[in-house]
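Only a single protein chain was left out; the remaining protein chains are all shown in position.
Each chain gets a letter, A and B, in the order it is written, and its residues are counted from 1.
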Amino acid sequence: MATLLIVFSLCAAAVGLLSLVQSRWSKLAAIVLGLIATGYGWLHELSTEAESISFAFFNSQVAYMWTAISRVFWPLVLFTLTFVYVALYEVRERRWIESFVALTLINALGIFLVFTSRSFLALFLGWEVMSWSGLLIVKLTATSEKPVRSYLAWSVASGVLLLAGALLMSKGTWDLSFNTVVNNLGEYDVVAMVGLALAFVAFLIKLGIPPFHLWVPTTYEGVDPMVSAYLSGAMTKAGVFGVVLLVLITGFEWFAQFGMFRNIPWVSFFIDGVIIAGAVVATIRAWSADDASVLLAYSSIAQLSYVVIALVLMKVESYTLPAAFMGAMLLSYAHTLFEVSLFIPVGWIYHQVGTKSIASLGGAGHKMPVTFMFGFVAILSAVAIPPLVGFAAKFLIYESIVEMKVYVLSALALVVGAGAFMYAFRYVYGIFWGQIKHEYKEVSPVGIVLGLFSIALTVLLGIFNTSFQQFLTLPLESFRNLLTLDFETTTSVGGWHSAYLLALFITAGLIALLVWSSGAPARWISPRNTWYAGEPPKPEWNLQVSSHFYGPFERILDPYAEKVSLEKWLQSLSSFLEKAIGDVIRNISADLNASALASMLLLVVLAIVAYVAARGGVLL
Amino acid sequence: MINLNNFQINVWAALSLLFLPIYGTAIGLLFMGIFRRLSARIHQRYGPPLWQPYADVIKLFSKKSNFSHGWVYDLGVIMGLAGPALMLWFIPFNGLPNMAPYGDLIVILYTMVIGPLGMALAAAVGASPWGVLGVARALGMMFGYELPFMLAVLAVVAKAGTLRLTEIAAMQQSAGLWNPSNWFYALVPVAAVAGHIALQGVMGEKPFDQAIAPHEIGTGIMTEFGGKYLGMMFLFAALNLFAELALFSVLFLGGGPLWLVTLKALFLYVIASLVDITYGRFRPDQAFALLWKWPTVLALIGLMIVLFS
Partner (left out) sequence: MEWARLIDKVTSKSLWMMMYCTGCGAIEMPPTVTSRWDVERFGIMPMATPRQADIFLITGYLTKKTLKRVIYVYEQMPEPKYVIAHGSCPIDGGIYYDSYNTINRLDLFIPVDLYIQGCMPRAEAVMDALLKLREMVEKGEANAWQKYHENFEYYDKNQKALFGENWRAVMTL
């Protein structure tokens, strides 16, 4: 574990030095160094020893330990790093590659600390490393101040809430280890419960779950898609870890103390109600977005909502892992895979064409079919087409909701799933198909190896989703136990068989191919050779339906979406946060490092206030 | 682990599985013929013979020149026809081997979209704006009808306590194949009515045929389809029609052996056709609002009745 810290830090430092050079070779060297560090990360993933690092801080133990749960979460970051680094090779940008690699290594280290933390203080330290390096990553490619401010405001809010929540949960004793917190919460102490709520909100902010999602689209819109790929693939997973942690600490039985309704705690109902409403709104926002990154940001929000919905309803009493946990973990993997695979093609196109606005894109697939397949299989996984990994994950989540007999919620979750097709089609058509725009005359195909690798991974992980469930349940002692050839997933209400489904899909495809080939062979014609009421489309005509794509449905849904999502109120909260933090920054210096320090200072002050408040609460 | 004993090659089962999509397509085309005849009679015309759709498909596949927009266009069309075939295999029919034990309702609901998605991809490859407008409308309408349809389906699931279609079908047949007292149409009537209204949207019949909308947006997705591609579209439409009707029959009308499900599907389709012929087409936003209002309220009431009784 210590070796991993050293390897990552050294590689980050070396790449940081390379960023002073900024040539083609330094870019390549940076990517190679990043991949070496990632490779060591993969090696570390195989270790089964429970290594730990711990030291005392004030009254509190700061402990990091490589445990089963960190082993389960850590590949999420490694997948993202591998994909993004390999993708960077195709980016012709010179300015920020090295700095980006260095900062992502630091950021990954922060996430690693979060995943291995054994106390809330340890988690908070990792969280801060992640948040502040994340700020620098955002700053690196930001086109304006807005995304940076929004990211900073919300991540400071998240950090403050996390620390305050942790302190309240420790009842002001600074003893922040998970055991103490569990004990405190077991006594149903009001202070501890407020702390729990605050920490939950802190994690939701990092996950980008409505109503705490506003920073996600704002930030992704203003930064490079490669940066968005990293943020969405890796950093959100720290939030998933936090939610899993809190759910394991409290759990269904703990929620049940606040009253049940038809065997479901009211708390779960409330949280899931808010989140599913947010997911519906995020879906609507996703399909009406113009910027490809915003579309993907909202899709990411809607997809991650499922994780929280399932986890909040999860019962943890049984010996076997519940379907909800498996589904949540599998969806985290699927989310990492497909979001990264969706952002990377956008990034490549962005670097070749210079825009990611869907209104001015279209037709790239005619020039880069493999890149299209890369994004297409990812979006099929995102909308849960069986037997891809996205389906395996969503399936477990739906089953777990139905198992808990929350039928209205499962219907709404299925409706959100149906809405996913709408933004999926916008992504496919708006970026890749339709007429070839003039911008694409010079576009060259990229990313064949990475694309094929991603497609293979998405399919294989879907087929072998049962092996993944083994990975969650079994200790990692030998690979032989890991790979299972039993493809059937069974829950108490249903089940599916991934290998049979694949076989049937291939059979159906072959039948369709046979039918199709029975006709005369087709002549390939230009995409612009279309029927246009008899008129040959002139070269200057724009045939792409690119803005207000779902016009009639937008018109009817937007007013309601605005009301449900409390967006106006949230916008004003967000701008207040940005203003408050931005003022501090401006008063000290325009330099971001100083501003980071200033915000840290603010954080410490707030933490002390929270501490005093907590102490007061205990004394009273 | 693979148990080789389970891998007995059952030729009869495999053949009957292969036969099922062919049967479904044939029946779907026959239904289309019935529809054309029925609508002609209501218009006080004679109408075409019942086998007209078969002649249409044979003619389309025998066209001597076809136009394609490239391999993704072909891929989309092939995926389009594969989708409903895949879906049909997961629907249980008494006495016929099927794959229903290996995929429950969630699998069916998601395989249901593969076909339309493939056709949508094919429509998107060309630069024709009409095809894409059709897809936009189809997807928007899907978001519309999914809400009442899912609520109605989950009312059934709530009553049955399972997502396995085999169990849902067996439960309804427990009082006998011909006794409708255990059919979910009788057990959850309010939700079933809502589901039935939504079924009109699922099948894309009027007043919810905005996606095709001839004379308004060309013919939507089909605008650029000609020759064997239109033939594929016809086969897809026929097979999809039968698969959707069979799913609704198994969910709400008791299921049964293949011939009985076919009869029930015919019954459902005649009702749907009568509505289709009588109604005009709604505007997309009107249709969406309609679906999210009355059928949704009905389905919610139906689901609540199931949950609180």
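Keep in mind that, in the parts below, a residue touches a chain if its C-beta (ideal position, glycine included) is under 8 Å from a C-beta of that chain, and two chains touch if they have at least 3 such contacts.
Being a predicted model, the structure only gives us computed values, none of them experimental.
Q: Among B:Thr223, B:Ser249, B:Thr262 or B:Thr296, which residue is in contact with the omitted chain in the full complex?
A: Of all options in B:Thr223, B:Ser249, B:Thr262 or B:Thr296, contact with the hidden chain holds for B:Thr223.
Q: Of the residues A:Asn529, A:Asn542 or A:Ser575, I need the one that contacts the missing chain.
A: Result: among the candidates, A:Asn529 touches the missing chain.
Q: For chain A, enumerate the residues touching the unshown chain of the complex.
A: Residues in contact with the chain left out: 526, 528-529, 531, 534-538.
Q: Please output the residues of chain B touching the missing chain, sorted low to high.
A: So the residues of chain B touching the missing chain come out as 36, 40, 43-49, 52, 55-56, 58-59, 62-67, 214-215, 218-219, 222-227, 230.
What we mean here is this: only the chains that are shown with their structure count from here on.
Q: How many angstrom lie between the centres of chain A and chain B, each centre taken as the mean Cα position?
A: 34
Q: Going by the contact rule set out above, which residues of chain A touch chain B in the complex?
A: Contact set of chain A toward chain B: 262, 363, 365-366, 369, 372, 376, 380, 383-386, 391, 394-395, 398-399, 402, 405, 407-408, 410-412, 414-415, 417-419, 421-422, 425, 428-429, 433-435, 484-486, 488, 493-497, 500-501, 504-505, 507-509, 511-513, 515-516, 518-525, 527-532, 537, 543-545, 549-550, 552-553, 555-556.
Q: Going by the contact rule at the top, pick out the chain B residues touching chain A in the complex.
A: 1-2, 18, 21, 60-72, 74, 77-83, 85-86, 89, 99, 101-107, 109-111, 113-114, 117, 120-121, 124-130, 132-133, 135-137, 139-140, 142-144, 146-147, 150-151, 153-155, 157-158, 161-164, 218, 223-224, 227-229, 231-232, 235, 283-285, 288-289, 300, 303, 307
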